[in-house]
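The complex appears here minus one protein chain, its other protein chains still in place.
To keep things simple, chains are lettered A, B and C as they appear, and every chain counts its residues starting from 1.
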Amino acid sequence: MPRETIAEFGLEHLQILDDTGKLDAKLEPKLDDAHLLEIYRYMMLARESDKRMLNLQRQGRIGTFGPSTGQEAIAVTTALAMNDEDWLVGAFRELGARLVRGETLLGNLLLYNGCEEGNAVLPAEKRVLPINIIVASQNLQAVGLGYAMKHQGDKGAVVSFMGDGATSEGDFHEALNFASVWRAPVIFISQNNQWAISVPREKQMHSQTIAQKGIAYDMPCIQVDGNDVLAMHVAVTEALDRAHAGEGPTLIEAVTYRLMMHTTADDPRKYRSEEEENEWWEKEPIKRFRGYLEKKGLWDDKREEALLAELKAQIDTDVKEFESRTDFKVDAPFDYVYAEEPAEIAQQRTEFLESIGKEANHG
Amino acid sequence: MPRETIAEFGLEHLQILDDTGKLDAKLEPKLDDAHLLEIYRYMMLARESDKRMLNLQRQGRIGTFGPSTGQEAIAVTTALAMNDEDWLVGAFRELGARLVRGETLLGNLLLYNGCEEGNAVLPAEKRVLPINIIVASQNLQAVGLGYAMKHQGDKGAVVSFMGDGATSEGDFHEALNFASVWRAPVIFISQNNQWAISVPREKQMHSQTIAQKGIAYDMPCIQVDGNDVLAMHVAVTEALDRAHAGEGPTLIEAVTYRLMMHTTADDPRKYRSEEEENEWWEKEPIKRFRGYLEKKGLWDDKREEALLAELKAQIDTDVKEFESRTDFKVDAPFDYVYAEEPAEIAQQRTEFLESIGKEANHG
Amino acid sequence: MAKLNMVQAINLGMKQEMANDDSVIMLGEDVGVDGGVFRVTDGLQEIYGEDRVMDTPLAESGIVGASIGMALAGLKPVAEMQFSGFSYLAIHQMEGHAARYRSRSQGVWTCPMVLRMPYGGGVRALEHHSESREVLWAHNPGLKVVIPSTPRNARALIVAAIRDPDPVVFMEPKHSYRAFKEEVPEAEEVLPIGKARVVQEGSDLTVIAWGAAMRTVQKAAKAFGEKTGKSIEIIDLLTISPMDTETIVASVKKTGRCVIVQEAVRSFGPASEIIARINDHALMYLEAPVARVTGFDVVTPNFFREKMYVPTVERISDALNQTLDF
Partner (left out) sequence: MAKLNMVQAINLGMKQEMANDDSVIMLGEDVGVDGGVFRVTDGLQEIYGEDRVMDTPLAESGIVGASIGMALAGLKPVAEMQFSGFSYLAIHQMEGHAARYRSRSQGVWTCPMVLRMPYGGGVRALEHHSESREVLWAHNPGLKVVIPSTPRNARALIVAAIRDPDPVVFMEPKHSYRAFKEEVPEAEEVLPIGKARVVQEGSDLTVIAWGAAMRTVQKAAKAFGEKTGKSIEIIDLLTISPMDTETIVASVKKTGRCVIVQEAVRSFGPASEIIARINDHALMYLEAPVARVTGFDVVTPNFFREKMYVPTVERISDALNQTLDF
């Protein structure tokens, strides 16, 4: 065997509803109206929640958080394509998916107010891991969950989200390799929003796509227009079907854009232009999907108005509840170091409570 | 853009002299006789050194080491294709390359006897890093060296060796990504010897080749018969030419086989069969290359005998020198923690020297 | 009762726990067919299959990160790092996740897993194969750090570690793997994590140690006791974190003198924490400074010079002398 091509790999891109509203009818998934409307509702809820949180943050009522504005189609469509038995593993920019899976804005407000209570809103049975901040590290947990499911004869799958920058970490690589060797039912979704804080995709990687990184593991991989609800639905459903059928992992690159700042501590004007942002506002997912619903006769201004009012009321309730919470146990950190409290920690708790002039109360 | 192939990647395999001795004359590199004979000599030196070291280890005269028997073509051919300004970064199974670059068996004996002196034989100017045991971590150092060369306007390149198992580590991925983004002049050579201790390639990765992992970084990549000196020479030379010309990194998968134990602490009979080993003995590089030399009229039994005698003498000299060394400074570890000795360490040195009944001597 | 070495004893404990509890699974580099490079998992794959005793790809963060996911899903992973020297590739998973899930979620999530690793000197191997860096784990609340010293306590502690509801770093002194045998009962034995053990009572001086140093301490103490007639109390720490202050303090209050023997480099080692706790609770009982016999503050030398680094009977005897003579 001399100099000879021994393998060839192709890479596909999927888009169904383009940014001008043009639909590829052959590829259009058959989603019932209720499902379509639910997607729209949750995208809007995520978007409106971002706005409110930004407001609260600017007033100092919560701490730093990372908005997901512009990326809602990926998180929401995916979460609504999943079964309840499927695990959701996120980074920190999938608010829409969390809301779909039962997290509340209240939980998020608590979390972004620096309260661990925010991660204690959903019971473990709901299979939604808390946000993961160590970039890419969550992917390995997703593989472990996936292996456990397979091992326990559980039919579910795991969806693991990350950003584009996350693909540079060693943990990304180790996770994809483990998943492929173990045939673990994990769908890795890289939200390629073009930026990792101030670093553009082309300084993050030399490859033209993230999807092609799947080839390194002989893992099915595809690049999808992440601002296109229909394409996301099709790609995720295919991957979930494969995972549920025991056919192993998939890598999805969902192309999108981080329309706002990285987190509220960041100022994008330091490193990118308003023009670039404006171009991407033209392609953002909610407007595009609303056009699709309108063409289907499922949406109009009146319904939009009603939805906005409803969401505002829902958000108001959570914010009010958040602001009225006073039941924060000041010595809670001592409670959760270990299942059983070691003597040293008990003593430190006493020391602490005495220092703030309270009685020891091991509640 | 609907469901559409947006990229295609091909993967090549290179073999010039096959394991039956058949030569692809169109691909045959034009190497002068001296170069060919040097390759043979260093492969034999590495092979004979392995035998002697194994002997010494079995007698307890040195500690654990990992033989490179069967993989000599990769290390030797590569090192002889490099320039003196090129950096050699190894793992721990490239004895042949080290010998080419000026390391002696003496240095290796010292090292495998647990003496740091073994890493102090070559001056830094020789551009050969000491062996690297933390699997895959050396690849990042190679990238740093490569960047530094580029930055300093140095024309050289870096060759970084690793195994097949090494490709699973996060550091492998980070190194290839950094190298591709920085266009660093680094040639990554994965010696795919089919095993990582007891773990076979197919449990290490799901991909059929290691070479295809380069696609993840849009990095030129190729699979080479690593037991074929001629193919190795061609592949490495191409990669070095690209690197020297400022065209960035390359990934080479060199297919070979670890004919002996992982290290002297390992027993392959626990996990693989003698038959498998015997099959690969048929493909081993030295015999194959000797056949090529013989056909060219460059080699015969007499020359073989002379070479063996010469190598034995050379090895004997090093072993004798090694066994006669007595100038080991017992408190040397205190000397090299920092450039300047902190008070605490000076005190601990005194404590140590007193404990062994010697005077403090900060020589 | 059979006489087992530490490798066999840990193997026995794990084998029995795998039989007791289907959710226990083992993973790591070469832990399957090969039974681990030290044979600690020998034979387990044959009994429990490839699904429960898994050879993983060569990636420490991968092994630990996947174990965390398994633990979150209700399995009880026992992951092996081939040598502690390579476990640092996974510190971010342990510090960042395993140690934190309980706190992060106020108890909604927990991470019961064991991270096993051989550590310390004694095998004439290459660089990175001889370090003692238990502090890198112990300084992280949320993790427990356990170090056995004999076959019997190793077996009883590995069982406790597997059953523990929190993540346990289980460091195995590889020098003691095959150094000696001990009667280990076939029937279940469990030792509590977080309790030190007084292995020899005495009244003149307390020696505290753990891991492979215990044997050196016992040798030194025996010779010293015979020569001087002094009565030495010996404490085997067994758990590094959370540390059993009570046993340490009670002993030092009784003896007034203390020598700590650790294989780790001196500065910022476990001995410093023990001294700090003696300072907190028994300072006024001290009749001499607490002595530290430790590895020196150097890069742990390769095996040719290992002996100069690791605490010896001589260095321990010197410290006993000095502390008693103070």
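Note that a residue touches a chain if its C-beta (ideal position, glycine included) is under 8 Å from a C-beta of that chain, and two chains touch if they have at least 3 such contacts.
Since the model is a prediction, treat every value here as computed from it, not as a measurement.
In the whole complex the chain that is left out makes contact with A, B, C. Between the chain not shown and the residues A:L54, A:L307 or A:I345, the one that touches is A:I345.
Touching the chain that is not shown, out of B:V143, B:A157, B:I197 or B:L259: B:V143 (per the contact rule at the top). Touching the chain that is not shown, out of C:L136, C:V207 or C:V293: C:L136 (per the contact rule at the top). From the options C:L12, C:V31, C:I68 or C:A99, the residue with contact to the chain not on display is C:A99.
Touching the omitted chain from subunit B are residues 87, 116-117, 119-120, 122-124, 129-130, 132, 134, 137, 139-149, 151-152, 170-171, 174-175, 177-178, 181, 332-333, 335-339, 342-345. Although one chain is not displayed, subunit A still touches it through residues 63-65, 92, 111-116, 131, 133-135, 165-166, 168-170, 196-199, 203-205, 265-266, 270-271, 328, 330-334, 336-337, 344-345, 348-349, 352, 355-356. Although one chain is not drawn, its touching partners on subunit C can still be listed: residues 85-86, 88-89, 91-92, 95-96, 99-100, 102-104, 127-128, 133, 135-136, 138-142, 241-243, 264-265, 267-273, 275-276, 279-280, 283-284, 286, 288-290, 292, 297-299, 301.
By our rule, only the chains that are shown with their structure count from here on.
Chain centres computed from CA atoms place B at the largest separation from subunit A.
Centre-to-centre, using mean CA coordinates, subunit B is 36 Å away from subunit C.
Subunit A and subunit C, compared by their mean Cα positions, are separated by 40 Å. A straight line joining the Cα centres of subunit A and subunit B is 43 Å long. Multi-chain contact residues, meaning those touching two or more other chains, occur in subunit C at positions 57, 59, 61-62.
Residues of subunit B in contact with at least two other chains: 168-170, 203-205.
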